[in-house]
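A single protein chain has been omitted; all remaining protein chains appear in their positions.
Chain naming follows the written order as A and B, and within any one chain the residues start at number 1.
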Amino acid sequence: MILSVTGLVKTFGSVRAVDGVDLSVAAGETYAVVGESGSGKTTLARCVLGLIRPTSGSVLVEGDDTATMRPGDLRLLRRRVQIVFQNPHASLNPRMTVERLVAEPMRLRTGSKGAALRDEVVADLDRLGLGPAHLSRYPHELSGGQLQRVALARALALRPRLLVLDEPTSALDVSVQAQILNLLADLRTHDGPAYLLISHDLAVVRHLADRVGVMYRGRLVEEAPADRLFAEPAHDYTRRLLDSVPGRGRESMETAHGVEP
Amino acid sequence: MSDLLSVEDLEVSIGAVRPVRGVSLRVAPGEIVGVVGETGCGKTLTGLAVLGLLPPGARASGRVVLGGDDVLGGDPRAVRGRKVTMVFQNPGTAFDPVTTIGGQFARVLRAHTGCSRRAARARAAELLTAVELPERVLDNYPHQLSGGMLQRCMIALALSCEPSLVIADEATTALDVTVARQILRLLLRLQREHGFGVMFVTHNLAEARDICDRVYVLYAGRVAEEGMAHAVLDRPRHPYTRALLAALPRLDAPRGRLASIPGSVSHAEVGCSFAERCPDAKDVCRAETPPAHDGVACHFPGGAP
């Protein structure tokens, strides 16, 4: 297993943001955590990334427990788990050029310098569909789709074993979202990382995920292979989520499913 | 039936840029009309022009007639609030954080009707009931309410002046799916009860499909395609609409590659704005701006011959 989360609890004051979550992600797998704001999915992701310490429970990355590690080792462990955030405008340092943004993690992995480092950066950007003309650009000079490619390049430069995708396309236009989703699907094929996809967009989840966990009020209320979850949702909340997906016409608005839990 | 809103050949320019380049649309009384498109297509500026709320530095030409009054030529303050109100994307920032919801309702109601404090509170409670919120919300401050509740409050405020047209600009974009669904249902129900027209500005084709009678698909500041919502979104004729729908991941479609649209938006002065990205583009597409014919601004609607 790339990632094993066991009995994870994270409380903020009296609020149990994550309330006993178990999940695991295998190599090459895409696991989607679906939930709405306040469901705890973001807190879960932050625990997995080691940005916050869980109150109890464990997060194992390739069998190594983040909770018992010394800070120095934890720093190195973190490099095996990377993240792409929702809003690429906020997730890239506005004062750095594309080249510096990608070179920063690249150098940590390869130790290259100068021209060799630059070549590695160019090669990775090329793989993600960005030409060398973009190297000297600053984030504000790029479109949302281009920025998200830079964010991906930055995250993948360390060749992580797990990539957390936190609503990776919800700030993008539909046509750009399609490009990024295709890119994510392509990257999965050649020896890429496993994905932990955090999303509230069920269509995106359906498109990308192998397995899905539905999170509600800090707990995973349902977990199933994607095909089965979308065909036969077992939990009430899952059904309510599926009913809320728009696009089935005016008639779907009339059926009264809008009852609060 | 005469139009509630009629926009003819609206152009908006900001400096040398022309984000809106000749948009014509109309909304009949009691009709829900979608204005859909991606970032930068001009949909938000079109909505603001109808309200007479264009940002400073923006110049508009063309005609915007709302219930018989010319918005662009006349005094927008007379129109705003009385006949047309707007529901914004981010309800969190639309409310004054240090005044209770009740206080904010009282301010608006008393400014509009000059009624007493007590009457204002009674009316505010009534409006909250209409949007399925309890009266106690009046004593809450904005930060105590969820995004969905705030959006309901905003809709209630919009109702307070008995508008004939409500402009909803990405009204559900910041909300969770289940909450967004509830807000759409609420909007639909209120529209039926009060009979106002709705201009539903959104990037979300699926939502437009669910709630709109008719839709206008905007691309690069022009209307690419218009028609009945189900017709346009189920049987698109403009290549842009087709590409957009093909790019959308769907629950009911098999997983596979999504069709993405190559290139980026161009604002070419000559020819069809979509020509550079269009798989079916011919020479004529780059030479002549296609006229709108039968609701489609395309030289080869429905595909190349």
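Some notes on this structure:
What we mean here is this: a residue touches a chain if its C-beta (ideal position, glycine included) is under 8 Å from a C-beta of that chain, and two chains touch if they have at least 3 such contacts.
Definition applied: contacts and distances are computed from a predicted model.
One chain of the assembly is not displayed; among "cytochrome-c oxidase", "Mycofactocin-coupled SDR family oxidoreductase", "Peptide/nickel transport system permease protein" or "Ferritin-like domain-containing protein", its UniProt protein name is "Peptide/nickel transport system permease protein".
Every shown chain touched by the omitted chain in the complete complex is listed here: A.
Contact with the undisplayed chain is limited, among A:3, A:17, A:59 or A:81, to A:81. Screening A:92, A:125, A:180 or A:197 for touch with the missing chain picks out A:92. One chain of the complex is left out; on chain A, the residues touching it are 49-51, 75-79, 81-83, 85-87, 90-95, 104-105, 108, 138-141, 151, 154-155, 158.
Criterion: only the chains that are shown with their structure count from here on.
Within the complex formed with chain B, the residues of chain A that make contact are 36-37, 143-144, 173-179, 181-182, 185, 200-204, 206-208, 230, 240-250, 252-253, 258. Across the complex, chain B meets chain A through its residues 38-39, 147, 176-182, 184-185, 188, 203-207, 209-211, 229-230, 243-244, 247-251, 255, 257-261, 264.
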